[in-house]
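All protein chains but one are shown in place.
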C-alpha cells in the first residue's frame, strides 16, 4: 500500500479529534498531503472513527482523482484540495463540527482575541467567511467552500491564523502536518468556549490590547520565539 | 425467547444513549418494531440501564398487550405505539431527557436550523408540540402525547424531521431502526447544545439560508445524496 | 464493628456522588440513620473520597456524640442531625456543592419546575432558604442551617420535595435510604442544569402548568403511581 506513513499520520489526526471529543459518529475529517508527489490522504466519507484503519484512508491527487482506496473520499475533499492548492505550506487539514467553534460559525461571528490563550496560536481574530450564494452552491458546493475560505484570507498569512469559521457551518483548521492541524482544532475549540464564557461575563468585553497579543504570538512563533525546547 | 434479534437491537439502542451520556438511572427508553408481526420491543419501566439484558426487553403488540416479558413495559409505551401506528416507515423510537434538547422543550421553543450540522439531519426546525389539556391528560396521558406529536407533524415528513420536542417534557426521536433512532437522539442533543450557544453569542442569530439548508440536507438524503459510501 | 450494613450504605452513597461528578476532593457528605437505635453514620470531616473505607465512616447518636470511629464526623453533621430529628421518615441525607444546583443556591433562587424531569421527582419548585443571621451563625452555624431548612419546609411534605437549596451555600437532599438521597442529589444537579439552560433560551420561560406537573409527580409517587415495576 502506498504512502503508508502519510496514511498513518492522517489516521492519527482523525483519531485525535475523536479522543478529544470534537467529533461524533462520522462528523468531520482530517487529511494530509505529500507535497513531493502531490498525493492527499483523507478520511473516507461517512465512515465512523471507531475501528478505522490506515488502509481505510483514501488517496487522491490534487484534482480529486482517487489514486488508491476502496472507499469514497470525504465529501468535503474538494474543500481540502482547494486549500492545499492555495496554501502551499499547509501539510494537514482538519475539519470538525466541535461544539463551541461551530456555535461561533453559526452566529456568523469571528472569534475576537480576548486573551493570551488565543494569542498563543492565532494572530488576530479567527475569521468567519461569507455565506455561499446559490450560484456557488450549484456549481460545486465543496469546491466553492474552499474558495470562500481563501477569499477570507486575502492579506492574511494562513500560518498566523491557522483556522477559519465557515459561516453557518463549522471550522476548518490547518498546519504543517496532520498532527498540527488536529492540535489547532483542539485548541480552537477551547478558545471558542472561553470566548463564549468571556462574553457571558461581560457582553462588552474588549479584545486583548495589541501589545499583549503580539507579545504572546511572537513568544511562540517566528525568529524571536523562546517558548518550548527550540 | 421470541424476536431475539429485535431484542438485541433495542437493548443496544438503550445502551447507546447511556454510553453517550443522554440518560441517567432509569430516564428515557428505546424501542423497535418488527413490522411483519407487528411486535414492538421496548425497555421495561423504571429499570436501570446498567446490567440490562436482552431478556429484560418487553414485547408488546400494537395495542399494548404484553406478548412476552416478565417486566412491565416503559410507562411511555403508549406514546411509542401511537407513533408506530401513524408513521408506518418508522422502525425504532428513542426518548431521552438529554440536557440541551430538554432545555428547548422546557422553553417550549422549536430548535431553529442555525447551521449545516442541523441541516445534515433535519429539514427545517425541530418542532415543538402544544401542551396537553386537562382532558387529554385524564383520558390517557401517554397515548395523547403520541397524538400531540402526530398533530405537530401535519404536513411534515417524519423522515425529513426525525425528532420532536414535547413541550414541557423532552425529545422523542425515530428512524428506520432502533440504532438510527439512537443516532438521531445523540445528534439532536449536540445540535440543541450548539443552537443554545449560538443564541448566547448572538440573541438575534438568523437561521441558515434555505439554499444552504437544502444543499446539506439533500447531500445526505434522497435520490441525489452523495455523502457516505453510497 | 457496629452497624456494618449502614456503614456500607453510607460509604456507597458517598461514592455514588463522587462517581457522578458531584463532588471534588473532600466536598460534600452523605449520611444514613438506623431508626431503631437512633445511630447516624456519616462521612468523616475533610477526608477525600478516593480510598475511603466503610471503617472510616463515623457513628454518632442523634445528639452528635461519637459512638464509634477514630475520625471526626463531617463538620455539617449538626445539620444532618437536625433534619433527622425533624423529618422522621428520612433515612439518608446527601450534601454536595454540585455545580448547577450550587449556582441556583448562590443566586438565592428557588428552582422553578420548568418540565416533567423536575415534576417526576419534586412537587413544586426546589425551595431556597433564607440567609442565616449573625446571631444564628454565632450560636451554632451548622445546627441553625438545619433549622433554616426546616423553616423553609413549613407546610411542605419533605418527600414531595426531597431537596433544598441553602441560600449562598449549596443543596441538601434526602430520601428513605442513603442511596435514595444520592439518587436525588444526582437528579437535582441535572434538573438545575436544564433549568439554567431553559432560562438562557427564554428568560421569561413559564413553569410547567400544574396539570402536567401533578400528572408526572403522581405517575411516580403515591397510591396511584404506575411508573416502574410496582
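Think of it as A, B and C in the order they're written, each chain with its own count starting at 1.
Just so we're on the same page, contacts are C-beta pairs under 8 Å (C-beta built on N, C-alpha and C of every residue); 3 or more make two chains touch, one makes a residue touch a chain.
Predicted model only: the values in this text are computed from it and were never measured.
Put simply, the hidden chain is in touch with A, C once you look at the whole complex. Across the entire complex, the residue among A:52, A:150 or A:205 in touch with the chain not shown is A:205. Within subunit C, the residues in touch with the undisplayed chain are 24-27, 44-47, 71-72, 75, 97, 99-100, 102-109, 131-134, 137, 141, 168-170, 196, 199-200. Even with one chain removed from view, subunit A keeps its contact list with that chain: residues 114-117, 183, 186-187, 190, 193-195, 197-198, 200-202, 205-206, 208-209, 211-212, 215, 219, 226-230.
We adopt the following convention: only the chains that are shown with their structure count from here on.
Touch-path distance (fewest steps) from subunit A to subunit C is 2. Subunit B and subunit C touch with mostly distinct residues; of the residue numbers seen at this interface, under half occur in both copies.
Taking CA atoms, the transformation carrying subunit A onto subunit B includes a rotation by 90°, reported to the nearest 5. We define each chain's centre as the mean of its Cα atoms; on that basis subunit A and subunit C are separated by 46 Å. Here the spacing of subunit B and subunit C, counted between their Cα centres, is 32 Å. Residues of subunit B found to touch two or more other chains are 200.
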